[in-house]
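One protein chain is absent from this view; the other protein chains keep their places.
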Amino acid sequence: AAEGLEETPTQEPSTETQQKYENLFVTKENAVTRIVLNRPHKKNALTREMYEEIIAALNEAANDNSAVTIITGAGDFFCSGNDLGNFMSISPDKMQEIAVESGDLLRRYVSAYIDFPKPLVAAVNGPAIGVAVTVLGLFDVVFAAEHATFSTPFSNLGQSPEGCSTYTFPKIMGHSKACEMMLFNRKLNAKEAHDCGLVTRVLHSDTFEANVLATVNEMASLPVKSLVYSKALMRGPELEILHKVNVDECNRLVERWTSEDCINAVMKFFSAKEN
Amino acid sequence: AAEGLEETPTQEPSTETQQKYENLFVTKENAVTRIVLNRPHKKNALTREMYEEIIAALNEAANDNSAVTIITGAGDFFCSGNDLGNFMSISPDKMQEIAVESGDLLRRYVSAYIDFPKPLVAAVNGPAIGVAVTVLGLFDVVFAAEHATFSTPFSNLGQSPEGCSTYTFPKIMGHSKACEMMLFNRKLNAKEAHDCGLVTRVLHSDTFEANVLATVNEMASLPVKSLVYSKALMRGPELEILHKVNVDECNRLVERWTSEDCINAVMKFFSAKEN
Partner (left out) sequence: AAEGLEETPTQEPSTETQQKYENLFVTKENAVTRIVLNRPHKKNALTREMYEEIIAALNEAANDNSAVTIITGAGDFFCSGNDLGNFMSISPDKMQEIAVESGDLLRRYVSAYIDFPKPLVAAVNGPAIGVAVTVLGLFDVVFAAEHATFSTPFSNLGQSPEGCSTYTFPKIMGHSKACEMMLFNRKLNAKEAHDCGLVTRVLHSDTFEANVLATVNEMASLPVKSLVYSKALMRGPELEILHKVNVDECNRLVERWTSEDCINAVMKFFSAKEN
């Protein structure tokens, strides 16, 4: 059930909605848009195509008549972050060009979260890694299953944080706890992520999906204008700084991706995988 | 023992001080100004007159020789927020005019908290609702009795947050915990309010008043200039943004109060009450 964005649907509609995306499963029901990262065999790692699909799905949800949007992962993982395969099979003379393009894609991806006007809910159903963790600071509610984990191994990979986390994380948890994650690769469990304010609520793993959906359906029954205007009051004063932080983080990553630190770390990652 | 602000006192002075206010009980002792919301039969719900009286009492405390000001509630409630009766018996053709006037009153009310130059202490002796919760982010110390609760049912009523809470709450507890309160009507108990930083300290309910007064008297014995200057260092850099947030929140509420969302919700509230 996969079609390109501009193709005429040729398959039977599903019971809920036709699927436009290769790597997402998107449904709309009871004023709730549900975006499922749907690449479970790769732990929902984000390819370039997936970045574009999520941007498109968020853009669609922003403009349709749904009240609340929820993002979750298919299978065991929430999302294992940037697919390191994005770094492979790049010929050295193209490296700078592709780094710049990837920085621009990432910037647009994070902007889609910054500018999303309606309540945005994350249902972290399992491990979350890298950019899947950092953008959580841009969600309005973050539910986590008890066994979910949150890891941000940027310096291990010679990289640096993104998703506006260099701004949102210190604001949420204080500078020094943010440094443990952003600089020193500290992995949090669900309880720790809740205690420091990154996660709104931890729910039992076995009833996670049902609990989350019930809560989100309830949220979506509230007056949508009150939700949208209240979010605008909360986020409005910091939109400008969020966009600036996003640009700065992406520019730094373009430099990092082409650095020896990063190239060595990624090569080490893949050679470890092969052995 | 109630006189208008400009009348000559005609009654016997009370043991503590003459009472100028209809709905407040204000005393000054040991450099502590104590403002008691004194409309217990209505759960200390705020009428337009009470807003004006609190503005006047804060203005007086700002300029007299007291060191610390404390606000608490008479009876079982701290304060049940805006008296929804303020919405009643408004003829439809006056609605816009009265909404604008009420927005201006609310703006001046919240400004009185923003600009209060001395330490301001809340003693939350019982349930707190709506604007009585949101302004807590502008207090310097918040004591709560064990059984106190904190509810902010804005979207339930088709409204939106005020009291600078769209700025102070995300700063205090992080964006996503603030959203649960501001957007999704989540009610906190005293322990939860403490854990997220809204409440400075939770005290036993049965010794609450005595404990609070002892602590506040101790506070008021400190060098008042050190207190005032230290508060100015902490709040000074954000006064401008607080006033801007206050204006934005009030403007939004003027729109909300005249919206179908709000009118329907308030009508539903009163018809439920009648049945």
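Going by the order they are written in, the chains are A and B; count residues from 1 in each one.
In this text, a contact is a pair of C-beta atoms (placed from the backbone, for glycine too) under 8 Å apart; a residue touches a chain by one contact, two chains touch by 3 or more.
Just so it is clear, the structure is predicted and the values come from calculations on it, not from any experiment.
Chemist: Just one of A:G103, A:P161 or A:P223 touches the chain that is missing; which is it?
Modeler: A:P161
Chemist: Just one of B:L46, B:V141, B:L157 or B:V254 touches the chain that is missing; which is it?
Modeler: B:V141
Chemist: Mind pulling the subunit B residues that touch the left-out chain?
Modeler: Touch with the absent chain occurs at residues 119, 137, 139-142, 168, 171-173, 197-201, 219, 222-223, 225-227, 229-231, 233-234, 236-237.
Chemist: Using the document's contact rule, name the residues of subunit A that touch the chain not shown here.
Modeler: Against the missing chain, subunit A presents residues 154-156, 158-161, 166-167, 170-171, 173-180, 182-185, 196, 241, 244-245, 248-249, 252, 255-256, 259, 261, 265.
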